[in-house]
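Complex shown without one protein chain; remaining protein chains in place.
After this line comes chain A, so read on.
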Amino acid sequence: MTQRAFTLTATGLAATLAAASSAAAQGLDEKINEVFASSTGWFVSFIFSNFPGTSFPWIVGWLVIAAFIFTIYFGLIQARAFPHAIALVKGNYSDPNDAGEVSHFQALATALSGTVGLGNIAGVAVAVGIGGPGATFWMILAGLLGMATKFTECTLGVKYRNEFEDGHVSGGPMYYMTKGFAERGVGGGKILAVLFAIFCILGSFGGGNMFQSNQAHAQIANVVGDYPGWITGLVFALVVFLVIVGGLKSIASVTEKVVPFMGVLYVLTALVIILINFDQIGNAFGQIFRGAFTWDGAVGGAIGALIQGFRRAAFSNEAGVGSAAIAHSAVRTKEPITEGFVSLLEPFIDTVVICTMTALVIIITGQLVTDPETGMFVLNEAGTAIQTVSGNSGVALTSAAFSETFGWFRYILAVAVVLFAFSTMISWSYYGLKAWTFLFGEGQTKELLFKIIFCVFTWIGAAASLGPVIDFSDAMIFAMAVVNIIALYVLMPVVKREMESYLGRLRSGEIRRFK
């Protein structure tokens, strides 16, 4: 891009910024909503449409069926490779001479901080609030299956990445679509790659950015009282700008340190609450299993539980979306498959551990109202969700459940939500950037342009309630999964070859432990 074109764009952006920051932002919201709804509504309804005659979104089926197929195809790799994945993360197979390179642990932690977020806190509350405790069962199942999808995409991400002369690497679905398809002599790779990159850029502006800053603002406002969203937006945009453009490592590294700490604190607090109510544990699991297969009064019965559980798991762990393939591909390793093994821990930690904790706390603290006579759940007046003790749903329900035991926890939760949102934004800015450079080429000015646009969206996200825009970008994230999974089907024999070769060498002792 020429300097001139860049200056023009930058001026344009500045003008948009100034216009939108005026008090008349409300009017602008509506205008943007209108334009978006009319031009993109068809796409959103297509992505989120249900299988004919059901209330089951086909995109969720697409993800779960793919996960099921990969699980069978790779012979239950999530169970077989689990101990080895742990050993890899612990560094048992890392050559001490490679110290100073990115470790498997660091790759996993960074990828996790991009996925652990609102889905684990708010999404689960929504699932349990609508589908009842039974949703937890299906959520765990979807998480376990999703491990095979992550394994497939992350192995490919590393295998087909681009390595540049100066040592930096770029990888992700766009690269395995082009290089992998060409290698196998399959056509259409380039088209899929371009589609994926476009969806990824738009998804990074929306679900990975606007939605996050929007929810973070809602959470802050919930604690300190209501105030205009553009203030939060401006602060967030500024901090994101400092990190991704200014290269301000200190803020990023503080976040990257605090986020895992928050995650651990969250799980530990949940465990303590569960242990305090240990007499309820059996009952809670009873409810989870009963609700998964039988009518317990929740919305839609067992099928409703299944839909909610699958849906939230897919939303939360991003298995099949292709984002993790971008994150993991930057790791330096001689064996691409090892990154696949490590990445299969992600849906496990994200969904099977963290999401389940949230669900258990909500169930055990008795947030869901049951009919004392029949033991069935009582629905709210509209019949859209189970009645809760506090009348809350989403983040507020999780917050209420935790605060029941520890009143101070809602402040911690607010901080956690803000930090999770921030780390998710940093991760998605990277995913979007990789898709952007795939389309437009690498270069300082081009990259800077993307980053500036990204920050503008951060700000807009908190400033406005742009429902249709956020719907659109959510749809984009799932559109990524549509093209990505097609590529995974085409390339899964490549992964199988790698897997069998590696496991064979591991058995024969050719691949040795260092400690």
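Following the convention adopted for this analysis, contacts are C-beta pairs under 8 Å (C-beta built on N, C-alpha and C of every residue); 3 or more make two chains touch, one makes a residue touch a chain; residues count from 1.
Methods note: contacts and distances are computed from a predicted model.
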Problem set entry | Protein name, per the UniProt record, of whichever chain is missing from view ("Nucleotide-binding universal stress protein, UspA family", "Uptake hydrogenase large subunit", "Phosphonate C-P lyase system protein PhnH" or "Branched-chain amino acid ABC transporter permease") | "Nucleotide-binding universal stress protein, UspA family"
Seminar exercise, completed: Of the candidates A:Ala37, A:Ala109 or A:Val415, the residue in contact with the absent chain is A:Ala109
For this session: Out of A:Ala37, A:Ala87, A:Val169 or A:Val235, point to the residue that touches the absent chain in the complete complex.
Result: A:Val169
Seminar exercise, completed: Among the options A:Glu34, A:Glu101 or A:Glu500, the absent chain makes contact with A:Glu101
For this session: With the missing chain put back, which residues of chain A would touch it? List them for me.
Result: 91, 94, 96, 99-103, 105-107, 109-110, 113-114, 166-170, 243-244, 249, 252-253, 256-257, 259-260, 326-327, 330-332, 426-427, 430-431
